[in-house]
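Certain chains of the assembly are absent from this excerpt, and the rest are unmoved.
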């Protein structure tokens, strides 16, 4: 039996290699998909092979991730429950696809991933794999073995396998779009997250004393340049993660509804996501009509829910994007943001499509409707509601 | 003819007194409603009488404003277009009601207000008056006289009337829930608002170097105490305005869609609103089910739109509140917020109704569904979508 | 072990009695809840006891069902996916509650129901029971035994138990609010349902040649009288089922999304539901403001989804009802409906709260705004959109 395993290099998936070989006498081929996580990929490969993988693939999917997953998320101002920029949720379907591609190439009998039975990731992996291949066997060791982290460490030690360095306090996942931190002390939502939970962002209090102003340029809803310098997507996002993080920007702490039935306290670092979504949203307010804005804001959370809940492939996602793309055609221009001690403030916006006319808006020189016209508008505007009041009052 | 005029003490409404007397040979009775604006009400009265008012009423409506208008707005997390806490919009129907009450008391023939033909306020005043009294005559001098500010000043001078001190650069309105600043340089959305536009808030850069942590207590969606100290509504909001402002919290700058047909760049200071809505929203996420949250978030913007658009009296508002009140029964508890250099961060939340169980959520000690159950859930969860994919793929 | 079983008198639940006794050596107490199904309840009791139940309870819950479940559904115009009046879905939580009450009374160790693993009812029963009692054991024989209908018949015969008469062609469930028919030939959505599937309704072609006009009176959203005759809820609904059915009204045939992951073709007979919801909806259009209507129509399907999906107890349901109740205060009046050969047509509506004024609406005698006012309204109404067009056109 040949199994292709989505391999992160961590404790869980390293244990998976050994377990799959023992339990299924399987040949295990590992795949690590580079979606921008901070990782020494050569070392990951070394660890995979030492743990018993017969082959290892490292796949650079950063550009795919940025263009095919992060950019659509920016266009939809995607913040799950108003807070979480979906970093992990967005990467899972891409990782599943890349791993599946290797599985097909090597003629694998099964595909494996290290998700547990209480997380959202199992849903995202399982369903994306099924969406792409209705038949391939899916093995999820960590969902069936019933081992705790401690058990896993012992399991590896007992077999003489090098135990990967693990963050002893937190369960961490990171990629280009954000870093999530769970577990340990964070499980108590009545206390602030301790400083040591953070890695990408300095504490706002330790951030520089001078604010930094950035000019972010968008073209049809997609960020293309910072301070006038065109950048490829990966570089642009990386740049904002570094700059934003150095100013304490992008810390997120909220109570989140997991698909699998319970609330959890989640902490994230996502400087680029925080800056880009804020800027994008602001630019939309300058170029979209009020009706466009309201409809888009109504469907945006549905998009985020689909992605969070493992339904990247659900066709409704594409339909919502079609609506959003139609509007994002006009989201072109530049937004000035000031980042300072943990906060991001939009301070200016420019666009050839800005539906704003100083001539109309200004009190000094602006357009004034005649009294009769204004009254005509107001009378008709309020008439339905006033008629209801009159009828209800009279009838009482 | 006896006219009751909503009088602010400023240039426009002072001119209204004179104009109403000249144009209609009216007896003008002025009413100033105290909704928390920074004003010397004795001086306002003096100005009214000197300009020719026959009587002046000052009505303290701060408590009414807080309980009857601001608290419902907090319960609905009311931010028009995601940004504006509706400070002026909320006060207008209350002012209209109080002024109308005087009009009835003194047997007035008409009610007057100083709104122009290009603002939202005319809609709010006209329609609330109509909702409460379908018949009384409404006079709006500034909508008909066609004078600029300069014209008004000359008009008063020519008649020997003292010209009120006016903010020469901006058009300002303030009350307990916020301060709005419009006009002048602000009309250009491609530049940040100048420091001099702000009065309630220091620049984040000039804010104290140490963050401040506040514990805000809510009871059924309503803020009742700060740091354990119970406060009446007005004091509580004032306190947060002062503390928040001193830390640079509550500056808002966005492009806003006015009801009357155009976008305008609007700048606000609203420290208390910023803090309270953020805290309230966070607490909701801890105590409401995901379904409750989604429904509430879907109708919240409709509430804000109604209020912004002058339809406080539209019965749909009460219906939305009925939905929100049902949920706010559980929004009881306390939220820790850290304010620092312009930002507000929720760092903790506690509630007897928190739907959060560390025993379930924790990866260490928590609940794990069996593999079979997890797979059962995922299969059924994704089944509709996967079936669609299969059918569509096969048919192509 | 003492088990209380929700007993319908049919094949599945009769088999459950025997199976529970054999498998668990349980004492089985049966409960049949009368929610208006066509049934000889004495015969049901006889069958239960003969099959081995130690005690049997028959509970008349028709009035509870009408007031506590059907009336809220009418107020929300509840049609799942625009078609299904939720007859079975509404009854399940009530049945669960009544059965659980017996379980508590007799000190049962477990509660049992006959749902299979592919229907919606298992969700409704399981979750309502859990909502009311987080701890009681739930046993669902038909979900675990793996018997087909044929197997069940043999199982009973082999044990000398009388096999209940079963509809050999269809799986049927009925109660006061409707009759659902599934299975057999109906599984093919490309053919019309055969006449023999129907029992409550005649074929439209066999209906009387003369239309019948009914005057239905509502008070605060609830039907209270027909043709001027006040009726208690159960009688009123029964009356409409009989009259409507005799005119071929209330046949429903659609493709339905089940919660458990697939589409099924469902056929219903629901004359009273069809008539009452149509009349209620029409009356709402006469008495609610356009804004009230739009908000209500937006949340109504969410209510239906919650009920269909087994979440009667989800607190969001009550919150949606709070919104709807606020509006239904005005849904008072009478609606004339004509029923004829399968169709229901509203032909008149009267209400003290009708927001309709012939003086305003009529072209002959009605109100006309001045040209200037009309133009003022139109200009401002279209201004945002027109400004967008201008900007976008110029920028291209």
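First chain written, first letter: the chains are A, B and C, and each begins at residue 1.
Just so we're on the same page, a contact is a pair of C-beta atoms (placed from the backbone, for glycine too) under 8 Å apart; a residue touches a chain by one contact, two chains touch by 3 or more.
Note that the structure is predicted; figures quoted are calculated from it, not measured.
Here 3 copies sit in place, and the number of copies making up the whole complex of this structure is 4.
What we mean here is this: only the chains that are shown with their structure count from here on.
Chain B and chain C touch with mostly matching residues; of the residue numbers seen at this interface, over half occur in both copies.
In whole angstrom, the spacing between the mean C-alpha positions of chain A and chain B is 32.
Centre-to-centre separation between chain B and chain C, using Cα means, comes to 42 Å. Looking at chain C, one finds that residues 289, 291-292, 379-381, 384, 387 touch two or more other chains. Every residue of chain B that touches chain C in the complex is listed here, in rising order: 257, 259-263, 289, 291-292, 295-296, 298-299, 302, 306, 311, 314-316, 318-320, 322-327, 379-384, 387.
Here chain B touches chain A in the complex through residues 81-82, 116-118, 122-123, 126-127, 130-131, 134, 140, 143-144, 148-149, 171, 182-183, 187-193, 204-205, 209-211, 251, 253-257, 259-260, 262-265, 281-282, 285-286, 289-290, 293-294, 297-298, 301, 305, 309-311, 313-315, 336, 338, 340-343, 345-350, 354-358, 360-364, 366-371, 373-375, 377-378, 381-382, 385-386, 388-390, 392, going by the rule given at the top. Interface residues of chain C, counted against chain A in their complex, comprise 287-292, 330, 352-355, 357, 360, 369-370, 372-377, 379-381, 384-385, 387-388, 391-392, 395.
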